[in-house]
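Below: one structure in structure tokens.
The complex appears here without one of its protein chains, the remainder shown in place.
Lettered A and B in written order, each chain numbered from 1.
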Amino acid sequence: MKIGKTLAAVLAMLLSAALIHAGGSSETGTVTIWHSNSGAVGNAFEEIIDEFNRTIGKENGITVESIYQGAANDVLTKVKATANADISSLPDIAQLDATAALDMMNSDYLILPDELGLDTSMIMPSAIESLMSERGLLALPFNASSLLFYYNRTLFDSLSLAPPETLDDFTAIAPLLGEKDSSGRITRYAFAGVPATYELCAFIGAQNGLSYLVDEENGHLGTPRRVLFGEEGTFRNFLVHWKALCDTGYVSNITNDISTEFAAGRTATMLASSSNLSTVMSKVGGRFEVGTAFVPKTDSAATGGVNIGGGAMFAFSEREDVKTVLGYLVSEEVQLEWAEKTGYMPVNTGLYDSPEYIAFLDSHPQFAVAMAQTEASNPKVTGAWLPSAYQLYYSFQTEIRNVTEKGKDIDEAVADMEAAVQKALDDYAAQNLNQH
Amino acid sequence: MARIIRTIIIALLAAIMLFPLLYAFSASFFPPEDFTASEARFLPSHISFRGYALALGHRYFGRYMLNSFITALMSATLRTAVSVLAAFAFTHLSFRGKRIILTALLATLFIPPDAMLYENYTAIARMGLLDSYAGIVLPSIFSASAMLLTMGSYAAADRDIYDAARMDGTGDLGYIARMLVPLAAPVSITVFIQAFISSFNSYLWPLLVTVRPRMRTIQIGIAMLGFAEEGEYGAQFAAIIIMTAPFLLLLLAARRLIMKAISGGIS
Partner (left out) sequence: MKRGNEATNSHFPKAYYYLQRNYTLQCLKIAFIMVTLPSDMDRRELKAYAFLLPSILLAAVFAFYPLARSIIGSFLTVSQSGRILGIAGLGNYISLLHDPAFISSIGNTVAFTIPFLLLNTSITLLAAALTRKETRGTSIAESIFIAPLAFSLSALALIFRGIFRGSVSIASRITGLDIAWLEEPVSAMAVLVLMGVFLDFALDYILLLSSFRSIDRSILEAAEIDGASGSRIFLSIELPAAASMLHTTIFIALKDAVLISAPVMVLTGGGPFRSTETVMYYYYLEAFRSGNRAVGTTIATLMVLSSAVIMSLVMRRRRNG
């Protein structure tokens, strides 16, 4: 008797804990979205979701639960871990960026927009291209952005300078943009930041009209196996021009809080996603005028422009509710509100000649630059789908710094970078290509 | 002379140890522009309560705190209870396989939980315990060092009392609850406080096993409030002060007890 009691007490104690549970994710009527929108962008996203729940959701008995999971790569980490361990805990939709594409392309739990029967005919063509794979369109573009050159317009105007068109132009004006105090300490840099994968997709991709970092068209046609930026000399070309810029002494090689430095006036320019526009402007808070311009070209032959970045909605559930929610997210009204509040480019082409959107662009010229830049770009210039994206991101920065700061030989840096990417491709192929 | 030097060194050390707290406190009253001032500030240009308003108005801040308390409490209580039961069995009962079981349990000391992160995550997920208090707490309940500690104090317990209690017809659980635990209370308090602190402070594990904001603990919540991304560093510091203040007060009020509990653990 007593033993039974003891056992029961002990087990009850242990298991009672297990009963406190947050509940499953796929109850009908609830659509969960994991997202990476924080700050002003996060607030805009929450408002869009709240609006859905109040209107369309209420009519159709659907509640969207949006869950912030940290940065885009945190969302991917969570999705992958969950899919491997307990697939029933996957959300219905996850907002991911290009770093996720390769994993998603090779996953068996992804539901393609085609399989959901979604109409994607009105979606921005270059956004479609950015997510097109051997399996077809992987996800529904939602927040399209591109790399953008941010500059302190007040400063540029006072020096009667225009934003540079090429890196060589930039090198020429960098000493004018920088500033030193009497002791020789730099108080304002011409540029702050160290290019990584995202920037290099543009700097390399634009070369000779169109270039790829790796084969299979940057992995869009299939799992990439071979590095191209080494043998095609594109990375080398970039490094030559970038080193010249850094040699002016007015480039700050920081990798954190760059927009804070920009807002504080400690750097005259920076490269950042167009999606940061509203956040940057609120950080600057009117202390100077923020200008945006096309990303400087590596050289005059680098005419390819920039690729579409940002994120897309990846679906993991075939339910009709999910389709309704996705349809809502790319509708004209939502995309207009989203673009106005964030700086993302609307992915719904129906908006491009809507008077409301045109009026918005007219009154906010900084927001129009990203659209113009995208229109001027080759849509085949795409983001590279690389495995171990996080590690390679750092490897690129490391090699660039090795060249600009430590005087590492450019060819050696290119060879090391090539080896690092090749190893990541080989590892990934060894672990994933026999699966299907 | 030696006294003055000693006092100076102590004051210097104290200043260093206090600096992050003081800076966080001061920065929680910074208006936003103070964070981008070209000369770093220590004191706010003017006192701004914007940070506190934002932090307190945050949708999940209170919930994060509550979750941290609940999980830390659960973890500490269960670890104490599990340690008491095991320690009692090892010190008061004889049974076959005692040595083997004890050796096996103590061998877990060699297995750092951080290195088991992925496998434990998979196990918890497959148990369907993602996003539950149980998922946050379960892997941290058993601790060989807590068990060892409790055993050390129970081994000294007077066996005559145990035999007398059994003669009286008191069951083992009754003996544990009425005699053993009260007699060796310091060790249980030590185990409890140590478990509470370590659970409250854990970061990686709750980050992995929680999915929804309403299940997140303050440790991960505070890094996910989203204030820093907006340039609202003041709100971030305000949130830190709000979450730290109660602990600081508790710590100062119960300083002797906590110091005793911690030093009682390892000696």
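FYI, a residue touches a chain if its C-beta (ideal position, glycine included) is under 8 Å from a C-beta of that chain, and two chains touch if they have at least 3 such contacts.
Predicted model only: the values in this text are computed from it and were never measured.
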item	value
Omitted-chain contact residue, chosen from A:Asp97, A:Glu199 or A:Glu261	A:Glu261
Touching residue (missing chain; options B:Ile10, B:Ala53 or B:Ala185)	B:Ile10
Residue touching the undisplayed chain, where the options are A:Phe316, A:Trp338, A:Phe367 or A:Trp385	A:Phe316
On chain B, residues whose C-beta touches the chain left out of the figure	2, 6-7, 9-10, 13-14, 17-21, 23-24, 27, 38-42, 82-83, 85-86, 88-90, 93-96, 98, 101, 104-105, 108-121, 123, 126-128, 138-139, 141-142, 144, 147, 172, 197, 200-201, 203-204, 208, 218-220, 222-223, 228, 233, 236-237, 240, 243-244, 247-248, 250-252, 255, 258-260, 262-263, 266-267
Positions on chain A contacted by the hidden chain, ascending	2-4, 6-7, 10-11, 13-15, 18, 24, 26, 73, 76-77, 80-81, 83-84, 86-88, 90, 103, 106-109, 112, 115, 135-136, 185, 252-257, 260-261, 264, 266, 316-317, 387-388, 390-391, 394-395, 397-398, 401, 427, 430-432, 434-436
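We take it that only the chains that are shown with their structure count from here on.
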item	value
Chain B contact footprint on chain A (complex, rising order)	2, 5-6, 9-10, 13-14, 17-22, 25, 34, 38-40, 42, 65, 67-70, 78, 81-82, 84-86, 88-89, 187, 259-260, 263-266, 279, 282-283, 285
Chain B - residues contacting chain A, complex	32-33, 35-38, 74, 78, 81, 85, 121-122, 124-134, 137-138, 171-173, 208, 211-215, 224, 226, 229-231
